[in-house]
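Complex shown without one protein chain; remaining protein chains in place.
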Amino acid sequence: MKIHVYAGLKDYFQPEFEVESVVRNTDELKAVLVTINDKAEAMLSSCRFAVEEGFINNEYKLNQHDTIVIIPPSSGG
Amino acid sequence: MKIHVYAGLKDYFQPEFEVESVVRNTDELKAVLVTINDKAEAMLSSCRFAVEEGFINNEYKLNQHDTIVIIPPSSGG
Amino acid sequence: MVDKGGAVLSAGPIDMSGLLAGAHHPGAGAVVLFSGEVRDSNRGKAVAFLEYEAYGLMAQKVIAEILVTAREKWSLHIAVAQHRTGKVAVGDTAVVVITASAHRSEAYAANRYIIDRIKHEAPIWKCEHYADGTQEWGNNCNCHSVTGDPSRHIYESHG
Partner (left out) sequence: MVDKGGAVLSAGPIDMSGLLAGAHHPGAGAVVLFSGEVRDSNRGKAVAFLEYEAYGLMAQKVIAEILVTAREKWSLHIAVAQHRTGKVAVGDTAVVVITASAHRSEAYAANRYIIDRIKHEAPIWKCEHYADGTQEWGNNCNCHSVTGDPSRHIYESHG
């Protein structure tokens, strides 16, 4: 599963990387990401997730071939 | 006493004219103006008055040498 | 403090880009511009153009006071306004208000305050010239019918 992260999340992860574990939803993905870098836990709890330019929530069933974009809180303007 | 009127009041009065009667305040002036053209009565009740670029109310003692500007409701913008 | 934005009345087209370009301030995170423009119809009748008459000296004084009040009330970095006189074509700007402040709430609120007060209080009048050749003096402010005093106004947006 490909992961893209933006902005402040790049302090904790590479901008793009792969997760090999099987994760079925965003909660499971967050749990895996925290095992990679536990300092990211607080920020991850404030992030939104997107697949194919659409926001997803925890109900969305992740596919191992999906590219997941992790979106920290907006700070535009 | 010189009188200047603007906008819709020019449908009832000349833009500039003289009032010879002795008037001591704006209520008395309005009464005189209605004798000149009674159709102006309703509009006059909605007007503000000014002397030397300052708004005045009925407490202001008019002087026979004053120039009184009569200001219909604003419709700028 | 007197507004440094220059003339508040303009007999020719308003240079909106110029006014906006001059309205930057290093401490201002928010700039709000309002442009009041001439619509192509009014009360269902096609408008040919508008003509604005102003009691110039007093309009300047009234608008300058409004700008100073707004500047103080919202700690604005910039508050400028300019109103047209004479003929204004459909689609053209009749009045512009620009405000700038550290944060956006103040710039929006002050901008609205300024245009509302200008429309109610500045001795400026519009004459609507319709496509059918008729004309009619605008009579926007009729607050006196509620307040009983031509000097007391009611505003939609602020107390």
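Brief remarks follow.
Residue numbering begins at 1 within each chain, and the chains themselves are lettered A, B and C in the order written.
Note that contacts are C-beta pairs under 8 Å (C-beta built on N, C-alpha and C of every residue); 3 or more make two chains touch, one makes a residue touch a chain.
Fair warning: this is a prediction, and the values are worked out from it, not measured in the lab.
The chain that is not displayed touches the following shown chains in the complete assembly: A, C.
Interface residues of chain A facing the missing partner chain: 6-8, 11, 45-48, 50, 53, 55, 57, 69, 71-77. Although one chain is not displayed, its contacts with chain C can still be listed: residues 16-17, 20-21, 24-41, 90-91, 102, 104-105, 107-108, 111-112, 115, 156-157.
Here, only the chains that are shown with their structure count from here on.
In this assembly, A is the chain whose CA centroid lies farthest from the centroid of chain C.
A straight line joining the Cα centres of chain B and chain C is 25 Å long. Once the centre of each chain is set as its mean CA position, chain A and chain C turn out to be 49 Å apart.
In whole angstrom, the spacing between the mean C-alpha positions of chain A and chain B is 73. In chain B, no residue reaches two or more other chains under the touch definition. Touching two or more other chains at once is no residue of chain C.
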